[in-house]
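Data first, discussion second: the structure below is written as structure tokens.
Apart from one protein chain that is not included, each protein chain of the complex appears where it belongs.
Chain IDs A, B and C follow the sequence of writing; residue 1 opens each chain.
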Amino acid sequence: MKNTFGNSFAVTLFGESHGDMIGAVLDGVAPGVPIDHDYIEKQLRLRRPAGTISSARVEPDRYTIVSGVFNGKTTGTPLCILIPNENKRSEDYTTDSFLPRPGHADLTGYNKYHGYEDRRGGGHFSGRLTAPLVAVGAIALTALRQRGITVGTHIKRCAGIPDRDFRNAQEDLALLNNTDFAVLDPDAAIKMKKAIDAAAASGNSVGGVLETCVCGLPGGVGEPWFDSVESVLSHALFSIPAVKGVEFGAGFSICDMQGSQANDAMRWDAGGVRFLSNHNGGILGGISTGNDLIIRIAVKPTPSVFTEQETVDLTKGQNATLRLHGRHDPAIVHRARVVADSVTALALCDLLALRYGTDWLRGAD
Amino acid sequence: MKNTFGNSFAVTLFGESHGDMIGAVLDGVAPGVPIDHDYIEKQLRLRRPAGTISSARVEPDRYTIVSGVFNGKTTGTPLCILIPNENKRSEDYTTDSFLPRPGHADLTGYNKYHGYEDRRGGGHFSGRLTAPLVAVGAIALTALRQRGITVGTHIKRCAGIPDRDFRNAQEDLALLNNTDFAVLDPDAAIKMKKAIDAAAASGNSVGGVLETCVCGLPGGVGEPWFDSVESVLSHALFSIPAVKGVEFGAGFSICDMQGSQANDAMRWDAGGVRFLSNHNGGILGGISTGNDLIIRIAVKPTPSVFTEQETVDLTKGQNATLRLHGRHDPAIVHRARVVADSVTALALCDLLALRYGTDWLRGAD
Amino acid sequence: MKNTFGNSFAVTLFGESHGDMIGAVLDGVAPGVPIDHDYIEKQLRLRRPAGTISSARVEPDRYTIVSGVFNGKTTGTPLCILIPNENKRSEDYTTDSFLPRPGHADLTGYNKYHGYEDRRGGGHFSGRLTAPLVAVGAIALTALRQRGITVGTHIKRCAGIPDRDFRNAQEDLALLNNTDFAVLDPDAAIKMKKAIDAAAASGNSVGGVLETCVCGLPGGVGEPWFDSVESVLSHALFSIPAVKGVEFGAGFSICDMQGSQANDAMRWDAGGVRFLSNHNGGILGGISTGNDLIIRIAVKPTPSVFTEQETVDLTKGQNATLRLHGRHDPAIVHRARVVADSVTALALCDLLALRYGTDWLRGAD
Partner (left out) sequence: MKNTFGNSFAVTLFGESHGDMIGAVLDGVAPGVPIDHDYIEKQLRLRRPAGTISSARVEPDRYTIVSGVFNGKTTGTPLCILIPNENKRSEDYTTDSFLPRPGHADLTGYNKYHGYEDRRGGGHFSGRLTAPLVAVGAIALTALRQRGITVGTHIKRCAGIPDRDFRNAQEDLALLNNTDFAVLDPDAAIKMKKAIDAAAASGNSVGGVLETCVCGLPGGVGEPWFDSVESVLSHALFSIPAVKGVEFGAGFSICDMQGSQANDAMRWDAGGVRFLSNHNGGILGGISTGNDLIIRIAVKPTPSVFTEQETVDLTKGQNATLRLHGRHDPAIVHRARVVADSVTALALCDLLALRYGTDWLRGAD
């Protein structure tokens, strides 16, 4: 379905980095979900580059919701959110030569769109399109909270520096909610920022791993084939630019365990099932267990670096070297954190709507 | 869409481990693709447990194709493949107690289906359903080959023992095609088999990482949002039971690189673009670059182990301990190899049909 | 999505007229729906040609359900129903000449499948594929009844002879349930049968209009754009071979009314809304009103007639004349009646699952 994700609860994304506007349409949202503008703005602010460790173009993200909201609540009809591109460049680019930037989508966009694509600033591939995704994601996160489902993400690793694991998920999520730089261990946070600064100083960039936790998801959500919770979440998460890996629970490290260790033992507790570990990340057979979901995504280092790079000139059909100028992010992993939250929330809303119907996220009546 | 995967080229899966039949419907396949029964049987044989390192129930997988094939070629109408369950148990299970097996989908199936599920042998969650998936995957692989696209998978790691990396992809894929135990380094193969035997001897199990390579995929396939090549492939791959992680190119290890290292430099070569590395796994901006696709999936150790495990009795609402009996696989990673090939092929056929139309896989006219 | 219909509740159809088997996969059915074999067989019998007014090939339709049912109830996992083709011809057809039959899909099948299609008996286009559709439709009808939703169809017109309108829908549906030839007015039934016999005697065929009524559908189901109740039902109904028109409520005759007449006045009645007429067929703005759904479909006369017909020879590239032999139905409208019920039920289940979730059709707990 290309630029639409979801069946019962769906998001459609549009726009280019230097076009007039970017935006998203959210369809299938339950009627009556309150629109919390402070929260939307907070989420957008966390996505924006800011401070010394982000040096790219800064935009205020002055969004407007032009449909689907009435008297401060969702109507249940499609909600369209628009964000104008205020910093866009009006100039066109030259066609005398075309040097695709390594690590970017310049080459693949050209292959796919035959040169008709708007290449300025990455066009439709730009990470800037995550802004409307975060805006509608904030609405999905609000809807989930009405049902007691909370989502939060921390930087599990950046430039090789690890954060501590989640300990008490509820407390850790509350902590992350009040932190701009989403790291649980304050010492790790300091080290990571230094590493980002160092990469920036050398004209280079660093990547990282984001770990997302979902608390309160009911058991029984997801499908064995082919819409497992892992399938639907990974489909959405791999749409985030720069993500090259997705894993759940112990993830790739579960491959080195033995079965007796990998299995999560169960105990009867207060009328329900409690797990003694969570190597399966809250999912068995593609279906939620009721345990916390644990998701990690690999975010590659920003491909815009200032060192000289080898590329080709597609217009002239020959080798070329490229040296980028201007302002670029030395890391995006700290900004992608709210994108991970948003995309996770959007995908969960679709899975929940399939099982409980589109009205369920109105909250308990 | 639950038990159907794909839009233009779609597979629907049905059946339970101890029901009458399992099967799959393949829809959107181009007319005129030859049905190579030797190849289908070979792929099914590779999926079956065999020899000392697999000790679970063995079935001949006597498939029949009941529709969509005429005069040895696909008609273009839905192809249904059926595989009877010949070794199924006729007995019912007790309802006096229900002890969900740790690491299995017993608990989540119960949560989802309210006790109406057929729980025998894992029911619809059983790995046995990968048999029809492999059978239709063989047809997808044949269709891809007509367009010069080849797919192959090796065990990149098993029980902690690594195989060597792909070196010359075309040669390595040819090598794998003629190997039952899909490991490129013969010494590593011997060590892995020993480790699997050791796990079996101790009533335990081991997992591993599968690495798939796709050669010959044209550039320009996939969508920036939300049907990236990574999104569509991971959606399909996470449907394989026991998969807990999916990564592309350098995957999670790209997070520890700097941008200058992670970017794949390009050179002009024979009228096209050649990459000097493949950290991005043949995908940029969600779209194929023309470089080989490199995909890795994490396969957890078989959850059926013979050690005593802590679980609950859902009927009685109390703690319980469980000790499994019978015959179980000490590893499935070597069998899952053809499942990875099959699922990858099915997902690629859908991506290609979106871009080039459903007729394209008939082969060049 | 081609051969799959539905998002949350989906049916996939496969098979050819003279292949080994035809069948259907039903996915998204709620767990716990009882399988009533008497009812399935009754519905299949009503679809089969029988008696003097149907003279085509007769098959017993010995269906088996090979998955998705356990202990007599649906499990919630995909249900596959198979019907072997017992009367199939083993001979191949000649390729020296190919004379597409007028009114049939021979020409279009050839255009689409490039000659690879199985042309025997209409292949995948055969009305015989409505048998598995009726079988899974019977399960959908059972599920709907658990929620108080009933569906019934009568022959509103055949060979120009009209039946009376629905009067008391509940009573009329009960009457139709006990009638093989679904006409409300017994005199009309006699006249219609005579007209069918007359057509048969002259080697010709007749068509008719089927009118379906749905009682008990809750208000608020359907979507304004683009999944209106009319959109989803017509999508499904136009899949039935020979259907050339679909209308709701007053249908095409509403065009000749004035607005004051076409509007259905409302009255407050027993705590709810009652309509004084039903020109809108129970649907306003694409959404169910709570009033009965009224749907009519136009079924064209069987294209197999014994008069000489002008066609072409596609192999030789020249004009040709064609005279059909063998046994053919002089009408299918009376047999299509259960197909209309079935397809309506399948489409409604999908609309209901979208709104209330896939579990809703388990019935009130």
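Simple rule for what comes next: a residue touches a chain if its C-beta (ideal position, glycine included) is under 8 Å from a C-beta of that chain, and two chains touch if they have at least 3 such contacts.
A quick note: this is a predicted structure, and the numbers were derived from the prediction, not measured.
*Asks:* Which candidate, C:71, C:178 or C:318, sits in contact with the chain we can't see?
*Replies:* With C:71, C:178 or C:318 as choices, the missing chain is touched by C:318.
*Asks:* If I consider the whole complex, including the chain that's not displayed, which of C:19, C:32, C:301 or C:357 touches that chain?
*Replies:* If we include the chain that is not displayed, C:301 is the one touching it.
*Asks:* Under the stated touch rule, tell me which residues of chain A contact the chain that is not displayed.
*Replies:* Looking at chain A, the ones touching the missing chain are residues 1-4, 7-8, 10, 12-16, 19-23, 25, 27-28, 31-32, 64, 66-68, 70-71, 73-80, 82, 92, 112-114, 116-118, 123-124, 362.
*Asks:* Just the residue numbers, please: which parts of chain B touch the chain that's not shown?
*Replies:* 7-8, 77, 224, 353-360
*Asks:* What residue numbers in chain C mark contact with the hidden partner chain?
*Replies:* Missing-chain contacts on chain C: residues 1-5, 7, 13, 100, 102-105, 107-109, 111-112, 124-125, 129, 157-160, 199, 204-209, 219-228, 230-232, 234-236, 238-239, 241, 243-252, 254-260, 262-268, 271, 273, 276, 279-281, 283-290, 296, 298-305, 307, 309-314, 317-319, 333, 354.
The rule is simple: only the chains that are shown with their structure count from here on.
*Asks:* Given that chain B and chain C are copies of one sequence and touch, is their interface built from the same residue numbers on both sides (over half shared) or different ones?
*Replies:* Mostly the same residues.
*Asks:* Would you kindly tell me how far, in whole Å, the mean C-alpha position of chain C lies from that of chain A?
*Replies:* It comes to 45 Å between the two C-alpha centres.
*Asks:* Measure off the straight-line distance from the CA centroid of chain B to the CA centroid of chain C, and report it in whole Å.
*Replies:* A distance of 38 Å separates the two centres.
*Asks:* So which bits of chain B are touching at least two other chains?
*Replies:* Each of 1-4, 7, 13, 112, 124 in chain B touches at least two other chains.
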